[in-house]
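Pasting a structure here, questions to come.
Here the complex is missing one protein chain, while the rest keep their positions.
Now for subunit A:
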Amino acid sequence: MSDLSPMRVVTALVAIAALIALPFLASGATLDIANQILLATIGAIALMLLTGFAGQISLGHAGLLAAGAFTAGILAQEIAAPFWIGIPAAALTGALLGVIFGLPSLRLRGIYLAVSTLALHFLVVYVGGEYETRRGFSTGILIDPPVVFGFEFWDPVAWYPVLLVVAVLVWLLARNLLRSRTGRAWAAIHDTEPVAAALGINVARTKLWAFVISSAITAMAGALFAYYRGFVSIEAFSLFVTIQYVAMIIIGGMGSLLGAVLGAAFVTILPHAIEAASGVLPSSGGLAGSIFAMNYAAFGLIMIAFLVFEPGGLVGILRRIGGKRGTR
């Protein structure tokens, strides 16, 4: 954990310098992608805690993001609540939903658990959609940008440092947790539940905590997403979003926080990369319409490729490169 080899220190310093320099160098569009990566990072860390560390499968991720976004949106719309109420409220909603999402895990595992969380996804999306139609916001809910001491957060440049700080904080909180009692209990139940129980670990409570913590962080990410976009619509939280997050933690590398970050970056950049690539190709006119299809297909192929050839994900590749020098 704490081996500060010169190589790692240099890499870390370069990364920090690049993150600080980015808003001064990048265009608004590039910074928007960076912000999307940071938002995805928060959501991916949350899913990584649940699946990569505690070993619980969930297909409810988009539903939880939606719950957070809608909590912020509805509070802003109905009682004009500012962000410092909206974000904690979203986290609280996520925590409560986490208990509900987690209850099936006490009985079910694997594919059965996945399907039950999927049912809850549809439930949240249904409730969100009902709210939109009942209140007459059929296209979605508008949210005013957060204001701090008279300063309005509305453009990507203003948002970048905020999201960067939140993402770093979430990383640190997750790292602390994983190095403590709760993190070890997650690893234990992930390995073998009966043995964990025989050593005094309350398996049910440990699982529920995993769902609660992961869901609270996820809903908070959803609320941040809502404030960042200034707009909430249930269409933004399709099942494909869940698949994207599952792809992030698989491509990044299961059981690694760094993997969550790398996966979030990879999956966020991928559609833009495909778009850029299709622009370079000669028959771009014909391809432009099929960019979405290409994006889906590329996802499928890349996920299968990682599962088959590199189950350790991007982090596995990094470790292999580092491992050649005899370090772990």
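Basically, contacts are C-beta pairs under 8 Å (C-beta built on N, C-alpha and C of every residue); 3 or more make two chains touch, one makes a residue touch a chain; residues count from 1.
Just so we're on the same page, contacts and distances are computed from a predicted model.
J.: Since a chain is absent, check the UniProt entry for it and pick the matching name: "ABC transporter ATP-binding protein", "NADH-quinone oxidoreductase subunit D", "Peptidoglycan glycosyltransferase MrdB" or "ABC transport system permease protein".
T.: "ABC transporter ATP-binding protein"
J.: Decide which residue listed in A:L106, A:V195, A:A276 or A:A297 touches the omitted chain of the complex.
T.: A:V195
J.: Taking the full complex into account, find the residue in A:L173, A:L239, A:L270 or A:I317 that is in contact with the omitted chain.
T.: Once the missing chain is taken into account, the touching residue is A:L173.
J.: If you put the missing chain back, which residues of subunit A would it touch?
T.: 173-174, 176-177, 180-185, 187-188, 190-192, 194-203, 209, 213, 255
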